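A single protein chain has been omitted from the complex, and every remaining protein chain is retained in its original position.
And now, subunit A:
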Amino acid sequence: MNETNLYTVSIYTENNIGLLNRISAIFQRRHINIESINSSVSEIENVSKWTIVVKLSEERMKKVIGQIEKQVEVIKAYYHTEEETIYQESCLFKIKSHLLFDEPQIQNIIKESNARIVTVNRDFFVIEKSGRKEELELLHRELSVFGIMQFTRSGRIAVTKDEMKISKMLEAFQH
């Protein structure tokens, strides 16, 4: 029962200042570390969608979802297992330009990993890679041998395989 899993939490909310505090406090209060968090517009006008990745037991996950949904400006919150979602993360590598010529291996790595060169100038070039966390981590390992000037990775974004009936729910609220 207390086995922990990685869950992707999707939260549909009003787009209001202060909601980040309110939602993150729910995790913080229970000493739950947020693995990643992303907030963006959703498929519905004026509705934000949050994608939060956390590791905990399903029993706790359910209770946390209850606490999130209880917030006045939260429309609906769901949690999903890895199998139930299609998800991606994205990352950027900044690397010294001379390495592109001194270490030809780098070009192969970029090609094989399906990464994309975003920009090149005299001093540095930037590689972008989207994919699953493991793919991003692999690329990071391969490139760190040559030295990375800067690295950053985004939070997870995800869509579910099942339909999300948020629009219908919002209509129902209004009647």
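Structure notes:
Keep this in mind: a residue touches a chain if its C-beta (ideal position, glycine included) is under 8 Å from a C-beta of that chain, and two chains touch if they have at least 3 such contacts; residues count from 1.
Everything below uses one rule, namely that contacts and distances are computed from a predicted model.
The chain that is not shown carries the UniProt protein name "Acetolactate synthase", picked from "ABC transporter ATP-binding protein", "RNA polymerase sigma-70 factor, ECF subfamily", "Acetolactate synthase" or "NitT/TauT family transport system permease protein".
Considering A:R22, A:K94 or A:R153, the position touching the chain not shown turns out to be A:R22 (whole complex).
Considering the complete assembly, subunit A touches the hidden chain via residues 13-14, 17-18, 21-22, 25, 29, 62-63, 66-67, 69-70, 72-75, 170, 173-174.
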